[in-house]
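With one protein chain removed, the remaining protein chains of the complex are shown where they sit.
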Amino acid sequence: MDSIRQAFELLFSFDKELWQIIGVTMRMSFFSTTISCLIGLPLGALLGTKQFKAKSFIKKTVHTLMGLPPVVAGLLVYTLFTHYGPFGKLNLLFTVEVMVIAQVVLITPIVIGLSSSFIEGSSKPVIETARGLRLSKSKTLFLCISEGRTSLFSVVLSAFGRSIAEVGAVSIVGGNIQWKTRVMTTAIMLETNKGKFSFALALGIILLLIAFIVNALASFIVKDKKA
Amino acid sequence: MKKVLAILLVAVMLFSFAACGSNKNETTAASGETTAATTPENAVIRLSTTTSVNDSGLLPYLLPTFEKETGYKVEVQSAGTGAAIQKAEDGNADLILVHAKQSEEEFIEKGFGVERLPFMYNYFVIVGPKNDPAGIKDCKDAASAFAKIQASGSSFVSRGDDSGTHKAELKIWGEGKAPDASKDKWYVSAGKGMGDCLNMASEMNAYCLTDKATFLSMQKDLNLDLLLEKGEDMKNTYSLIAVNPEKVDGVNTEGAKALIDWMLGDEASKLIADYGQEEYGVSLFTLLEK
Partner (left out) sequence: MIELQKVKKCYGERTVLDIESLHIGAGEIAAFAGANGSGKTTLLRLLSGVEKASEGKITIPAEILYMPQQCYAFRGNLIKNITLGSGDKAAAMRLLEALELSALAEKPASSLSGGELQRLALCRLLARECKVLLLDEPTSACDARGEQLVMQAVREYQKAHSCTVLMTTHSPVIAAQGCDRLVILNSGNIEADGVPREVLMHPETAWAKSFIARWKIEC
């Protein structure tokens, strides 16, 4: 109860640091979601519609990677971008950019896996009907995407949800640096470690509020398109 | 519908937490039975301590001897100083082992702690890039070293997590004189544990204030040198405080007392004084004069 009150007080006090953290969180989640969808949706569509030899192996691999522990993804990206690592020269460690990279590693398999099974499930009659009408390949793909857009949209939202709620990977590669790479989840972790449990919970409530607003906005936009 | 689902989900989660808790009790009770001959009635002691104490390896070195001799089983929970103390206030610990004088005194003032028993100390050290760009090597204390770092604009990684080490750092900067992370880009407020901060300092070619034990245990993987130690303002005193059973329910008072007595006794003192000699050639902790 106390936490809820604290959450709203915090929001409406327009605390500069809180809004900066929310800004970093949104920026990171937006870019990681966008990039993993740009990579993952076409691959998912391909995996869902095409038949080829290595398909079942690739599907198993994707499904395994969907369960990749965030900490492992974080460590992987950390070793790539550490000072003496292969990409150390880029000086990206402890930046928002590298957090986005770690999240893309984490989220892209989820986007591929979910979108491929959605498309596989819903596109068979679309493909047959389109084929019966002798439509071009590009028109068929367009129809598959447009017919499955509600479910593809929920894939995008799951990706966003995962991204905004993730803490293990971004904490390792981002470093939770104040005014730079601190996001809502790492801030919550920090407050928990400080023993300020009710304040941490208040931050958690704000995070949930943000997620709710984004979901509501997104479904509002999609409904608009339908009409 | 979604709301109902959400509430259900929370209920399930809470229930599973509760289930975990009770399981834990059962297993400890069961393991207690195996050493029945010497086991005290309430055999589990919950010790809440800070990450730096735990990371230094001191407790895993000491506690097996205590457990063998007394039949107690010590469950060590480690977190930042703030959380370590909060857990005790919430009734989840029997005693605390921390190193933040002011917080400790508040803990006792609020009635949660019985008595503050400082028993050992070590020195914080300043570590940094091997070439020491700010030239702090010959400083006489931490305050002057910090001033040089600030003047040179070299990066500095701060714990930034209200831990004992963070509080000690703020004290060295002086009241209200600590850099403002929102403006001073060289001052990196990491909000992480000691080990993570050392890794970050190594990656960023930055200075860092750390306890010596954690640094020594990680040194071979770090690109950092120990640049300054034993300044008068770098002393780091550790205390034991038993939780007050009159203020907090369910405290294992006998267990806490047994552990404190043992820690302050001659055998533990000798063990503590020896700790680090074998591995690093130096003692990591010094006992206070009684």
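Note that the chains take the letters A and B in the order they are written out, and that residue 1 is the start of every chain.
Here, a contact is a pair of C-beta atoms (placed from the backbone, for glycine too) under 8 Å apart; a residue touches a chain by one contact, two chains touch by 3 or more.
Please read these numbers as outputs of a predicted model, since none were measured by experiment.
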| item | value |
| --- | --- |
| Contact list for the unshown chain, restricted to visible chains | A |
| Touching residue (missing chain; options A:4, A:133 or A:213) | A:133 |
| Sites on subunit A contacted by the missing partner chain, in the whole complex | 125-126, 128-129, 131-135, 139, 143, 146-147, 226 |
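Methods note: only the chains that are shown with their structure count from here on.
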| item | value |
| --- | --- |
| Intercentroid distance (Cα basis), subunit B paired with subunit A, Å | 35 |
| Residues on subunit A engaged by subunit B in the complex (per definition of touch) | 16-17, 82-83, 93-94, 171, 175-180, 182, 186-187, 190, 192-197 |
| Subunit A contact footprint on subunit B (complex, rising order) | 79-87, 90, 160-163, 181-182, 188-193, 196, 200, 202-204, 223 |
